[in-house]
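Each remark here refers to the structure printed beneath this line.
All protein chains of the complex are present and in place, except for one that has been dropped.
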Amino acid sequence: MKISLKKKPKNPTIIEGFPGFGLVGTIASEFLISHLKTEQIGKIVFNEMPAMVAIHENKVVEPLGIFYNEKYNLIIIHAITASQGFEWDIADNIIKLAEDLNAKEIISLEGVGSGEKTALTTSKVFFHAEDKKNRKRFENVKLAPLKEGIIVGVTGAILLRSEKVPVSCIFAETQSNLPDSKAAAKVIETLDKYLGLKVDYKPLMDQAEKFEDKLKSLLTQSQKAQEISEQKKLSYMG
Amino acid sequence: MKISLKKKPKNPTIIEGFPGFGLVGTIASEFLISHLKTEQIGKIVFNEMPAMVAIHENKVVEPLGIFYNEKYNLIIIHAITASQGFEWDIADNIIKLAEDLNAKEIISLEGVGSGEKTALTTSKVFFHAEDKKNRKRFENVKLAPLKEGIIVGVTGAILLRSEKVPVSCIFAETQSNLPDSKAAAKVIETLDKYLGLKVDYKPLMDQAEKFEDKLKSLLTQSQKAQEISEQKKLSYMG
Amino acid sequence: MKISLKKKPKNPTIIEGFPGFGLVGTIASEFLISHLKTEQIGKIVFNEMPAMVAIHENKVVEPLGIFYNEKYNLIIIHAITASQGFEWDIADNIIKLAEDLNAKEIISLEGVGSGEKTALTTSKVFFHAEDKKNRKRFENVKLAPLKEGIIVGVTGAILLRSEKVPVSCIFAETQSNLPDSKAAAKVIETLDKYLGLKVDYKPLMDQAEKFEDKLKSLLTQSQKAQEISEQKKLSYMG
Amino acid sequence: MKISLKKKPKNPTIIEGFPGFGLVGTIASEFLISHLKTEQIGKIVFNEMPAMVAIHENKVVEPLGIFYNEKYNLIIIHAITASQGFEWDIADNIIKLAEDLNAKEIISLEGVGSGEKTALTTSKVFFHAEDKKNRKRFENVKLAPLKEGIIVGVTGAILLRSEKVPVSCIFAETQSNLPDSKAAAKVIETLDKYLGLKVDYKPLMDQAEKFEDKLKSLLTQSQKAQEISEQKKLSYMG
Partner (left out) sequence: MKISLKKKPKNPTIIEGFPGFGLVGTIASEFLISHLKTEQIGKIVFNEMPAMVAIHENKVVEPLGIFYNEKYNLIIIHAITASQGFEWDIADNIIKLAEDLNAKEIISLEGVGSGEKTALTTSKVFFHAEDKKNRKRFENVKLAPLKEGIIVGVTGAILLRSEKVPVSCIFAETQSNLPDSKAAAKVIETLDKYLGLKVDYKPLMDQAEKFEDKLKSLLTQSQKAQEISEQKKLSYMG
């Protein structure tokens, strides 16, 4: 596994969105990439991920892309590919990247399972921050800390391993393993306040639904592709 | 894994046909090899592929052969073996080959799942090209770009990884995981126009059916072989 | 796998608590960490453990943490993560740590399956010590040796492999694979006597139940997380 | 994996018999070893093969033995062990051996699945030879080439990989995955003519049946051994 990088911005804030509960991280980071002015500056490359690539609106979608927004000096790591079994490796690589670039902060966007399956009208959002100053900043935007919870995947691994660069997490409660664009919208709203991005986040809820449709269509196609691919294993020569 | 090569043509166009949906890439590249004047100049070698070899018309069929046509300076990579789990490796090797030979372009021949299972009279063909000039050339031969889709296997991996050599894809819609020679014929027709090969592609439809039969017979034999081989695992000593 | 350590106390007593039968080792070592004045001085790091992190009372719980109590010169290795398949490696690392720090003794806290499934009012506690002097000390606090039993996991591996540093074990009988805080409390009572910690271990039984609830909640959440995580593997792209 | 060799004859003809369809290669090579004057000069050693050894007529049967007949300068590689997953490695080793000894030819003895399950009175025999001169020699003994077929296992791998030493194959049609001594006898008859061994191959048919019985008994015992061995995995400590 390696991170290949064309540009090396100094002291960036790194935002990561991996496909955890409700695909919250993936949807939220995809929104950021398309609503902030960003360019792809790199990717994470490893040969154990499934060889499957999406084309969306005529363009190849990078499964593990690294994007950059100059205005806010943000690096956004956007993943649409599961990384089962390689979470620690990916986390180690991201942490190394953060240290090499002397990053100010790693902000993880994630979903957490909600305790009860009630019909919530709005998902709740929580933060976690080891760094005191950052904790203060989250409290200033009226966010509550996550008291109890289990964090899986790359976000969990980063949370545990990063020692030099402070890690903050924005968690949105989500109840299922279906793409949850409302939870993702909540995360964006919070991130906007926390970083002062001044994004017009009001139309997010509508747009989030479109994202959700897009993702569902990608996922459906991908699943069909994988099924056919599985069948082929049986019927091909070799 | 390694590529062994007897000849190293300069600035070739590389065409690859791997067994994706409908075996489109395999059928189309086999047609090219037998209808253009070609010689085998190399092979891709790796010990993880199944140890199974086809004899066809008295000759050993190379599972991952590299062929050369001098007239059009074409390298054709023809695969009849699935490469489940080694797609990235194979793609990396092909990309390295392309860079070493200073190739002009990599053209992938592939099938894509069609959205609906309607009785299409003709399969549709699409292209994908990252390079502007190549995109123009495809539009000149009246081809539409693939807007949405999932590309699996070696083609997907090449599409994502090649950075120096431009990659173009010709996709034919196909509805099943059975060998689809009509879709392959469409791909050849398109490739002929795109590269100006001046191949007599009219009898292709008929011939495609023969290829299909040949392949089906190989696949049937191979499957029988594998079944017996599986049974043997149980009944042999060891 | 490696042990990263910020402080290197000399001649410590090392206590380890891994999640064996009844989670006895985990509960007992967690109690020690929170009831003695301790600081985290290190952790055991390896990329094969599940990427899953617990947040408890706003804090990240270290899955394989190394803690230090200066007063009694105790190193406490506390694990909440199963290490299936890596027990020998972890044991080798702990033994190497013990040798490097010139540790006086490794004390393992463990559960052992009880022979019969009767409604015991109190679990019985046993010791095992290869070192004569330590055996004497256990007998002095009226403890019986374990005559017959099977010890699984990291404790078993340490028991078998440590050659320079003497290993002692405190085993509490437990009847299930559910967290058994009463058995853990018994272990703490015994350890207190054996090491002369002068901890007020009377309220332990009550507190143990709280620990148990806490752990059960963590485990329930974790299991839910893993289930969703498993489902995601099937429905995500890749 | 390695080949250990006590003697290194120069310019030998190498004959290999691996357990393919109908165990043809194994039976035929075993016949050669016991009917020509041979001595064991080496073996193929690798730690991934099943740890299972046959004793036959008071002697340990080498699972992958290399034998030598001085009169005809023949090396006979005789395998009774399946090598699932290591075919390429074994083939590479045999090819390297052939190159090191400057072998004249590698002759593979194999079974091929017959098209139809009719009650054949005699199995048909075919050859495959890439080398023109050898092809001529096969045609001189009235053998037909194999037009279509799938060759699995070590023979397939040798066929594909050997570049310096010419490979010839003698295939006997066989209809099942049971030991087929008649097919093996046919192979020996053909080999005898091809190499001019002047072996008295008339009693072969009778003897073949005895071989078959011997092999069946070995296989039955081996299967029973493996079954017990599987059960033990469940009931042993560890």
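Should a chain be cited, it is by its letter among A, B, C and D, assigned in written order, with residues numbered from 1 in that chain.
FYI, a residue touches a chain if its C-beta (ideal position, glycine included) is under 8 Å from a C-beta of that chain, and two chains touch if they have at least 3 such contacts.
Just so it is clear, the structure is predicted and the values come from calculations on it, not from any experiment.
Interchain touches from the omitted chain, evaluated on the whole complex, reach C, D.
From the options C:133, C:147 or C:198, the residue with contact to the chain not on display is C:147. Although one chain is not drawn, the whole complex shows that of C:39, C:100 or C:130 it is C:130 that touches it.
For the options C:3, C:159, C:172 or C:188, the residue in contact with the chain missing from this view is C:159. Residues of subunit C that touch the chain left out of the display are 19, 21, 23, 49-50, 52, 54, 63, 80-82, 84, 87-89, 91-92, 113, 128, 130, 145-154, 156-157, 159-161, 177, 218-219, 222-223. Counting the whole complex, the residues of subunit D in touch with the unshown chain are 45, 47, 49, 51-58, 60, 62-63, 217-218, 221-222, 224-226, 228-229, 231-233, 235-238.
Simple rule for what comes next: only the chains that are shown with their structure count from here on.
The chains in contact with subunit A and with subunit C alike: there are none. At the interface between subunit A and subunit B, under half of the residue numbers involved are used by both copies, so each side presents largely different positions.
Per-chain Cα centroids separate subunit C from subunit D by 57 Å. Subunit B and subunit D have Cα centroids lying 35 Å from one another. In subunit C, the residues touching two or more other chains are 237.
Viewed as a contact network, the protein chains form an open path, each link joining two chains that touch.
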